[in-house]
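Written below as structure tokens is the structure these notes are about.
The complex appears here minus one protein chain, its other protein chains still in place.
For clarity, chains are labelled A and B in written order, and residue numbers in each chain start from 1.
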Amino acid sequence: MSTCLEVRVSGVGFWAPRLPDWQTACAVLAGRAEPEAVARSRPAPALLAPTERRRAPDTVSIALEAASRACEAAGVDPVSLPSVFACTHGDGAINDYLCGTLASNPLLCSPTRFHNSVHNAAAGYWTIGTGCVKPSTALTAGSETFAAGLLEAIVQALADETPVLYVAYDAAMPGPVGEVSPSAGMIASALVVEPLKGDGPGVRPAGVGRCLRARVAPGAQAMPEASVSPGSIPHAWFAALPANSMRQCLPLLAFLASDAEGRMQMQLNQGCVLEVDIEEVTTHG
Amino acid sequence: MKPLAVTAYTTTTAVGQGNAALIGALMAERSGLRPNDFTQHPLETFIGRVADVEAVRLPSHLAPWDCRNNRLALLGLESDGFIAAVEAARRRYGADRIALVIGTSTSSIGATEEAYARLTPEGHFPDDLCRPEVHTPHSLGVFLARALDLRGPCVTVSTACSSSAKVFAQAERLLRLGIADAAIVGGVDTLCGSVLFGFNSLELVSKEPCRPFDPTRNGISLGEAAGFALLEREGVADSDAWLIGHGESSDAHHMSSPHPEGLGAELALRDALARAQRAPAAVDYINLHGTGSQKNDEVEGALIARVFPVSPATSATTHAAPAHAAPAHPAPAHAAPALAASSTKGFTGHTLGAAGIVEAVICLLAMKHGFRPGTLNARSIDPDCGPHVRLHGEHAPVRVAVNESFGFGGNNCVLVFADRAAP
Partner (left out) sequence: MPAREGIYSMSQVQSVAEHEMAELIVTSLNLEGVDPASIEPEAPLFGTGLGLDSIDALELALEISKRYGVQLRSDDEDNRQIFASLRSLATYVHTHRPA
């Protein structure tokens, strides 16, 4: 078993059409509120200048919303944060458009949509919108995307001793490709993680100031269909959230929302899991 | 940072399969570019197409992942003893202690494009392409984990043209923190309609073979490639090839244009040199991103001119290449050769998400063979691109080599390699 990686979660952001912020998501989980009755359309990426804002696809829009809220909750300036963006499929609507256009008349490919098709589009727009020149990365690991991105964010935070922004999101997969590689609706979540340096929890809203102790460990030998089964998603959220590929993030977020302590495992690869203990931050020494 | 030993590496590009084909082409100044014969719809351009990818057959247990990108991945694994090196590492460390960090820009999107071109009359994918395994970008990572039977952390990095450079940085962190004992890094990208017609829509594709840093350069030539490297810790593994530094940054400027002063690129370069604990003057060879686009080469040339000192030998050898010179000029014996920089995209084409690993391998081959490649297809070097860019290759010792990769979204990564771990 490898090193124990300890970080503090100093901010959480969340966006889904009927749970449009983290406070609402926490309240729904605690039974204090109902999900919004009408699904919202995507949030406007307010931090972008008009030129980028009018070009931003859904994936970018939701990722930037969650990212902004997490930074606010953590009380950190986005300019100072390296960032890790994790997305299972990339932008399905753009891929559907590009593949459809290529099949009919490839010379009619939209240059704007092509340059938005890169997997790091959200990372690019985020750094442009915030003026952040720190490193940013974009990754995928299929049904293990959330776990793989979380590991990378934690590793960056500890390796370079810096707070790191972690954003995980997926949008819908429309068109024929969505029948084979499905994802519905939109979910975006974001965390700011930082090295644990022994300062106490202080006053904090729900989900902030929790400690994650993560280890990479040998795990289930067979790669499951999905690392998170619907059964592991809290019922209060299950009905309110679309059948989106980024449901992967929900079990960990449920821990953070509920103030519960405990242990969870997320698949990282065949035969390998990310095991995470979620605890209150305690003062060291 | 603590250097990591690069204990095995290989790449397969348009100039051929494996490292010997690549260094041979670099020395002979032989390009792998040819007129576009890839797209059904005509597109006037040159491409770096790998021969015989179509003929690759996957073993039956990997059949669900069958597509051009994964075929090229398998083809790319089969040279330079790479699979044997991975097997040895697996025995040494255990399959769950080897991380797999792989880069790609478009992964297996070519299979999705094909499915759209062959939709059933009802508008669904044809049966043979109803395989979710190939219609998602992590197809490459899962395929390689299965092909190599690796059971450690497995992730696909996709930051456009810096993807398979950033994998070195990510793997280094995993090893530094003890998450893994070894890492397979690399990248695979294949030609597909999305990139050929996508870059064409941005008017970035040249109708001719790309000629980076030429005053009349007019765009890129796209290519495909696979490349892999095995990274292990100092003290455990000995090697004459070391990753000694990496630097990453963001431009924070524009999705598809570089920062006009190359500020993000400079941050990455300076961070990489700082981690490597090497002064700019210690660098012998730079493999530039050098796409052949007007803006990239101008900005990158200016950056190199700004950061790296000009020695008398630099100005003596840069612009004076005779028109019909034989390839691979010997360096003048009387002086320590000055820094040489070049773009090798005239050999391979721009292989996008595989460019980082291909050009990292070129840096390693430059050290191994004492050969600094030239900038193929360019007829002269644009004076605006600075004094270090070389037209022709030359035999000269390379102790420290730098590889630059810059991607859409303003995503920059610079790697530093050396022939020994200690400064």
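What we mean here is this: a contact is a pair of C-beta atoms (placed from the backbone, for glycine too) under 8 Å apart; a residue touches a chain by one contact, two chains touch by 3 or more.
These numbers were taken from a predicted model, which means no experiment stands behind them.
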Self-check item: Residue in contact with the excluded chain [from A:C4, A:A30 or A:L108]
Solution: A:L108
Self-check item: Of B:T39, B:S257, B:Q277 or B:S380, the one touching the omitted chain in the full complex
Solution: B:S257
Exercise. Using the definition of touch stated at the top, determine which of B:E44, B:E203 or B:D384 touches the missing chain.
Key: B:E203
Self-check item: Interface residues of chain A (partner: the chain not displayed)
Solution: 50-51, 53-55, 108, 110-112, 115
Exercise. Kindly note down the residues of chain B that lie in touch with the hidden chain.
Key: 201-203, 254-257
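Keep this in mind: only the chains that are shown with their structure count from here on.
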Quiz prompt | Chain centre separation in whole Å, for chain B relative to chain A (CA means) | solution = 29
Quiz item: Quick one: in the complex, what on chain B touches chain A?
Solution: 39, 41, 43, 95-97, 100, 105, 109, 112-113, 115-117, 119, 123-125, 129-132, 135-138, 141-142, 145-146, 150-160, 166, 169-170, 173-174, 176-180, 193-194, 196-202, 248-256, 263-264, 267, 407-411
Exercise. Under the touch definition given earlier, write down the residues of chain A that touch chain B in their complex.
Key: 2-3, 5, 52, 55, 88-90, 95, 98-100, 102-103, 105-107, 109-111, 114-121, 123-125, 127-128, 130-142, 144-145, 148, 151-152, 155-156, 158-160, 176-177, 179-181, 216, 218, 223, 268-272, 274
